[in-house]
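As you look at this complex, bear in mind that one protein chain is not there, while each of the others sits in place.
Now for chain A:
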Amino acid sequence: MAVVKLFGAWTSPYFYRVIWALKLKGIPYECIEEDLLNKSPLLLQYNPVHKKIPVLVHDGKPICESTIIPQYIEEIWPQPSLLPSDPYERAMARFWIKFADDKLILLALSPSISKMYRASGEEQEKAVKYILEMLETMEDHGLIGGKKFFGGDKISMVDMAFGAVAHWLGVIEDAAGLKIFEAHKFPRLQSWIQNFKEVPIIKENLTDRDKMFALLKRRREMLLASK
């Protein structure tokens, strides 16, 4: 029996936050794919409060929330480190992890609830505006100093928290027929996206773009047709 189990869904950037942490640290785990429209009794038992993925189960004990699970992983398996050792730098990292969590939820950069590809008109415009504001903040405040990653030279938990921007945003844009992220307007962010996706573990562990595009396109057509 595997000591570490991970409940997730292939479309979710939150799920991938945990996959990246486990793989970067070389921790073996068993992956359990959840059908989010028909959640398993086990998931509901492990996460009774939110009933969401991802959930990490370590020696039978569940840990929930995709920003909390990597911190737990960091404490149990400290190497290689995904957080700075200096308390002030660690506070800065936590600030940006919280920013990523709060903004990505608000923007629903989760394919299942993204307002951008579902809606049109005013709702979509509002969602686009929020995304641009988030990207501007990341560019102007998060990545100042020409850093390769949010924490400096090495990939860290902050980069993983922003993973949705590096991969999922593009697919959602395409499915909605939108262009929000323009590389020339966000040069630092553009570099970061390239650096992030070049890290071997990240490169080898990204949700299938074509599969997700097809799914989003299908869902969008269904939603627009039903209005």
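Here is the rule we use: a residue touches a chain if its C-beta (ideal position, glycine included) is under 8 Å from a C-beta of that chain, and two chains touch if they have at least 3 such contacts; residues count from 1.
Here is the rule we use: contacts and distances are computed from a predicted model.
Peer 1: Of the options "Sorting nexin-2", "Globin domain-containing protein", "Myotubularin-related protein 9" or "glutathione transferase", which is the UniProt protein name for the chain that has been left out of view?
Peer 2: In UniProt, the chain excluded from the picture bears the name "glutathione transferase".
Peer 1: Using the document's definition of touch, tell me which of A:10, A:29 or A:72 contacts the absent chain.
Peer 2: In the full complex, the listed residue that touches the missing chain is A:72.
Peer 1: Which residue among A:3, A:44 or A:91 touches the omitted chain?
Peer 2: If we include the chain that is not displayed, A:91 is the one touching it.
Peer 1: Any idea which of A:120, A:137 or A:190 touches the chain not displayed?
Peer 2: Final answer for the missing-chain contact: A:137.
Peer 1: With the missing chain put back, which residues of chain A would touch it? List them for me.
Peer 2: That gives, for chain A, the contact residues 48-49, 58, 61, 63-65, 67-69, 71-72, 75-76, 87-88, 90-91, 94-95, 98-99, 137, 141.
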